[in-house]
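Partial complex: the chains shown occupy the same locations as in the complete assembly.
A and B label the chains in the order they appear, each numbered from 1.
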């Protein structure tokens, strides 16, 4: 169960209203790698945990922090929309081209639907989707997903940081950048710990490798003309998993035949066979 | 541009038709981490590449391989559906409870929409979505996304491998398991190479760290009662990025105030202010 404290963990006040920044920040709220995603992803991972308690506790710590991040961003968006030029737009646009651009660029749903508030959606209006998150029951897999999410997340915050000038918003972004740094450190550390514990970098580490086609498990196939890819560290030498040797094949191995499907019952009314 | 060869890279023939397995394999075709996702993700990453040629070449190699994986799975699904009990289902169900279960469990769209063929969707019928993939223009971020995708992907293949008994399908899964192993090795290797090259494990490595709140960039906040999380390697000692020291806080730091939003124009028709 959860408790709510009234204070924001960090302050969320813009220097001045700005509907365009309010649109950009939706990305950090409701996109594939926004705060709703990391909050929900860590919650579901925590709730599904069948392993060591310390991982569950940690997941719930970070998940709970992230709900607070959504709250700070939602508050910031609401404040950025105060004073937005929503009335009598035609006159406003005619009188001032700068206001015209703001009106043209605003997210209309923040006004019409939310009454100048935040939306559970991204910067182009796609609603947040449960299809963005993963909780697989395998921690190594999921911590990689988390490291990925925090990497994309910090990248997006950094971009918005450069796109805007509002000092108050940048102060909040500085906080998010720092927390995303920590969370990248955290997940990378946890990944390393699990890889060492499981003695494997492969997910899942417990699958009996004799059941996979080990003879093709270290091959690089040159499917795209050009041999630049041969220069990479993935194309020769000992594999990172410590078990095999990378092997570059100029031509992809081919074992299969051109498939020829059998007809199915005529009651499916596919194309009738040629006579 | 692309060329198509008629041969499947590996064989895709079940021992016998089986509509339930045909439903499960949809997961590997059209889910968040299925083959359509990795193919599309690597293609968009390759097409957006502004960096070193060897990464682009490699991305296009693997992307192109993955389109072939979709092809093998699509072929397998089509064959698993041959002979599915689609006609006169009521009689069929009454006569044989085993067939009844198959009819009940089948994906109805594979019959009604696809005429006993594969769908660009997952095992419960969600159509594949462009919202699943990422191509950010930052390779370290994206290679982590790729390592994540191959980890979840191999995990799902391993699960289906145990759920079924058809030898022919398992042969194909053995191939996919091996290729997912290689691709995990590949992305992990490329991630390591980039981290070394960029001298940082943080994405993006070039963001000036003085612009983030460095004072809170190594804190673990105990947001979830219980101190199990303190035992993790993320809670004390030198941070993995080599720059800071992890710091466990029993109580989360709080800097913000309880937010109080200002009213907006009455023309937005929010709740009228209390008098």
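Points to keep in mind about this one:
Everything below uses one rule, namely that a contact is a pair of C-beta atoms (placed from the backbone, for glycine too) under 8 Å apart; a residue touches a chain by one contact, two chains touch by 3 or more.
Quick caveat, the model's predicted, so the values are computed rather than measured.
Of the identical chains making up the complex, 2 are displayed, while the complete assembly in this file numbers 6 copies.
Keep this in mind: only the chains that are shown with their structure count from here on.
A separation of 11 Å divides the Cα centre of subunit A from that of subunit B. Within the complex formed with subunit B, the residues of subunit A that make contact are 5-12, 32-33, 53-58, 60-65, 68, 72, 75, 78-79, 81-84, 86-87, 111, 115-116, 126, 129, 131-132, 134, 136, 138, 140-141, 144-145, 147-148, 151-152, 154-155, 158, 161, 170, 174-175, 177-179, 181-182, 184-186, 188-190, 192-193, 201-204, 207, 209, 211-224, 226-229, 231-234, 239-241, 244, 246, 252-259, 261-262, 264-265, 267-270.
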